[in-house]
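Note that one protein chain of the assembly has been removed; the remaining protein chains are unaltered in position.
In order of appearance the chains are A and B, and numbering begins at 1 in each one.
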Amino acid sequence: MKTLIFLLQKEFKQIFRNKILLALIFIIPVVQLLIFPLAADYEMKNISIVVVDHDHSPYSRKLISKIVASGYFNLYASAGSFEEAFRFIENDKADLVLEIPKNFERELVVEKSQQLFIAANAINGIKAGLGGAYINRIIVDFNTDVRLEWIQPERFNAVPVIQVTSSNRFNPGMNYRFFMVPGILVFLVTLVASYMCALNTVREKEIGTIEQINVTPIKKYQFILGKLIPFWVIGVFVFTVGLFIVARLVYGIIPLGSITLLFAYLAVYLVAMLGLGLLVSTYCQTQQQVMFVMFFFMMIFVLMSGLFTPIESMPAWAYVIARCNPVTYFMEVIRMVVLKGSRLADIRLHFIVMFGFALLFNLWAVIHYKKTT
Amino acid sequence: MFRDRKTLLILFGLPIAQILLFGFALTNEIKNSRIVVCDYAKCGISRQLTEKFAANNNFIVEEALLSHHQIEDAFRSGRIKLAVVFPLDFEDDYQHLNQAHVQLIADATDPNTANMLTAYATNIIMEYQNLSLPYQINTETRMIYNPELKGAINFVPGVMALVLMLVCVMMTSASIVREKEYGTMEVLLVSPLNPFMLIISKAIPYLLLSLVNLIVIILLSITLLGVPVNGSLLLLFLISILFIITALSLGLLISNVAQTQQTAILVSLIGLMVPTILFTGFTFPLENMPVVLQWLANIVPAKWYYTIVKSIMIKGLGFGAIWKETLVLAVMTCLLLMISFKKFKVRLE
Partner (left out) sequence: MQKDIVIQVNNLTKCFGDFTAVDTISFEVYRGEVFGFLGANGAGKTTAMRMLCGLSTPTSGEAAIAGYDVYRQTENIKKSIGYMSQKFSLYEDLTVAENIKLFGGIYGLTNQEIKEKSAQLTGRLYMNDQRHKMVGSLPLGWKQKLAFSIAIIHQPKIVFLDEPTGGVDPVTRRQFWNLIYDAAAQGITVFITTHYMDEAEYCNRISMMVDGKIKALDSPSNLKRQFSSGSMYEVFLRLARGAQRTSD
C-alpha cells in the first residue's frame, strides 16, 4: 500500500510539472464545451430560397411575403427562369427554389386546383426534408387562407375535425443545448482521461522506465492502480468544472436529478474507460500506436453513442454495436439524470453494465501486463 | 514506418469503419421509437388510429392506461419517448361538438426527436382525416442531387475531409516530434540534408498513404453506399492532394510547437477533432451557427475541402465552380508552410 502512495506521488508530480499538458487538459475541453453547443443545432433557420414567379399576381406576391415572414427563409433572389434559379443551387447560394407557374391565381380560382414546383438541394437530406416540410406548411396555411376567402365556414366546422394538442415534458423550451451539452461533456471527459492515461503508460514503455519498474518488487496491480488513480482524479475534476461551471453558468443547466448519483456513475465510468486506455497501452509499444488505436476506438464510440444521432434509429446490427459501447450508457445516464431527474432504479441496468465493463477492461489489463516476458 | 503493423491497420481500418458507420448507421431520421397509447376512449376512431400508429414502422407501440404521473416516470426510465392520449369523452366530442382532442406528450430531452415524433404522429392523425377540399394547392417537390435523401451523400465527403485531415495532422506532428524527443532530429539536421528535403521525405509516405485511404473511401462509397462520383475523378484527386498537403503542413506547424509526442498528439486530437467535425459543416449546417462561429469555420481547411468534394462528387461541377475554394486552400497551405519554416529555422539557432 505504501508503494502505491509513492507511485502516486511520482505520477502527480510528473503530470503537474508538464505545464503544456495541464493547459491542454483543462483549457481545451472547456473551450470546446463552450463552442460546441453553440454550433450544434439541428433547427433550421436561414434557409436560402430563390423564387421564380411567373405569375406576378397578388396571390403569388402574398405567398412570397408569407414565406419571408415565417422567419425560416431568406429570400436570396428572384429569378426569371428555372435555369437561372438552378444556378444558385449549384453555387450553394440557394437551398430551395420555388416556381410559381404562369396564371397561378387565375387558374386556382377557376379550376379550383393548382400546382407549385419546389426544387431542393438534397445533399443534406435533413435540410431538404425539413425545408420542404416548412414550406409545405406555409403553403397549406396560405391554401387555407385562400379557401376561406371563397367558402363561408358554417357553425364551427362543417366536418368533424380531430385537434391535436401537444405538450413537451422536461425541456419545454426545446432547447437543443440542454440535450447536447451534457453529452459533449461526457465525450470530452472520456477523450481526455482515457487518452492521457493510455499515452502516459505507453510512454514509460517507450522510454524504458517501465523496465526499471518491472525489475522492482512493485506488484502488477500497484502499477496499474498507480496509473489509474491520477487520471481518474483528473477526469472527475474536468467533469466537475464542466458541469458546475460551464454548464451551469453559461447554459443554465442545473441537474434535475441527484448529483451524488451522477458522480457515482462517473466514478465507475471513469474506471472503465481508463481501464480501456490501459488495456490498449499494454498492447502497444509506442505512443504513436496508442494514438491511433485510441483514436479508432474513440471515433467509433462517440459516433455510436447516441451523441449526435439516436441509436434507436440504427439498423439492428449497428444497434447491437451501440449497446456494446460503454459510452452509450453514460450518455444515456447523464441525459436522464440531468434533464429528467431519473433515479437509481431507472439506471440500475446501466450501473450493472458499467461495472461489468470496468471489471472486464481492468482485469484484462492486469492479466495482460507482464512484468516478465 | 511500414513495420508498425498496428498503426497501419488502424490507418486503413479507420476510414473503412467510418464510412460504414456513417453510411449505414448514422441517420437523423427517427425510427423504432417506443411510444405508449393511452386509449381511454376505446371507440372506433381511437382504435383505428392506434392501429395506424402500430402499423407505422417509426413507432413501436405499447398500449397502457397511464396517468400523467406514470407517463413522466416512463419517460424518466427511458421506456417511452411519446405518449398519445385519447381522453374519455373523445367520441362524444367528435359526434356532438365536431371537434375532438388528442393529446400528445413528448419527452423533450432530445428536442429533435420530440419534434419529429410529434410531427409524425400529427401527420398520421391528419392523414387519417384526409379532407379533400376545393381550392387545393398541390406541390411537387424535386430533390436534387439526392432524390432518395440518403444521409450518406452528405456524410461521405465530410468523412473524407475529416479522416484525411486528422490522420495527416496526427501522423506528421507525432512523427516529427518523436524524432525531436529521441534526439535523432539533431543527427539528421547535422547531416548534409537540406531541412526542406528532410520535411519532404517525412511527408511523402503519409501523402501516399492518405491517397490510398482516399481511394478506399471512394471505392466503398460507390459500391456499398451508392454515392456517385459525378464529376471528374482526376480533379478530385488533384484537389485532394492539395488538401493533404494542407493537412500535413498543419501537422508540421504543430510539431514545431510541441515539445513531446504526448503534447503533439493531444493537441492534434482534442484540439482539432471537435472543431473539424463541427465546422466542416457535414454534421450540423453552418448556417445555423452564430455568425461568429461561421467566421471561425472559415479557418478550418476541412470546410473548404468539403465544399469542393461536394461540388465535384455530387454536383458534378468542374474547376470553374471551385476555383475560389481551391485558392483559399492553396493560400492556407503556403501560410502554414511559411510559418513552419520560419519557426524551424529559429529553433535551429
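The criterion applied here is as follows: contacts are C-beta pairs under 8 Å (C-beta built on N, C-alpha and C of every residue); 3 or more make two chains touch, one makes a residue touch a chain.
The structure presented is a predicted model; accordingly, all values stated were derived computationally and were not measured.
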Counting contacts across the entire complex, name the shown chains the missing chain touches. A
Would you indicate which residue among A:Q9, A:S65 or A:T144 is in contact with the undisplayed chain? A:Q9
Quick one: which of A:S65, A:T144, A:Q212 or A:Q285 touches the chain that's been left out? A:Q212
Suppose we count only contacts with the excluded chain; which residues of chain A make the list? 2-3, 5-7, 9-10, 13-14, 17-18, 207-209, 211-212, 214-219, 371-373
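Keep this in mind: only the chains that are shown with their structure count from here on.
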Complex contacts: residues of chain A adjacent to chain B: 18, 20-21, 24, 28-29, 32, 35-36, 38-48, 89-92, 108-109, 112-129, 132-133, 135-136, 139-140, 142-143, 146-147, 150-151, 155-157, 159-172, 174-176, 178-179, 188, 191-192, 195-196, 199-200, 203, 283-284, 286-289, 291-293, 295-296, 299-300, 303-304, 308-310, 312-315, 318, 321-322, 332, 335-336, 339-343, 345-346
Can you list the residues on chain B that touch chain A in the complex? 4, 6-7, 10-11, 13-14, 17-18, 21-22, 24-34, 45, 71-72, 75-78, 94-95, 97-115, 118-119, 121-122, 125-126, 128-129, 131, 133-147, 149-151, 153-154, 166, 170, 174-175, 178, 258-263, 265-267, 269-271, 274-275, 278-279, 283-285, 287-290, 293, 296, 307, 310, 314-315, 317, 321
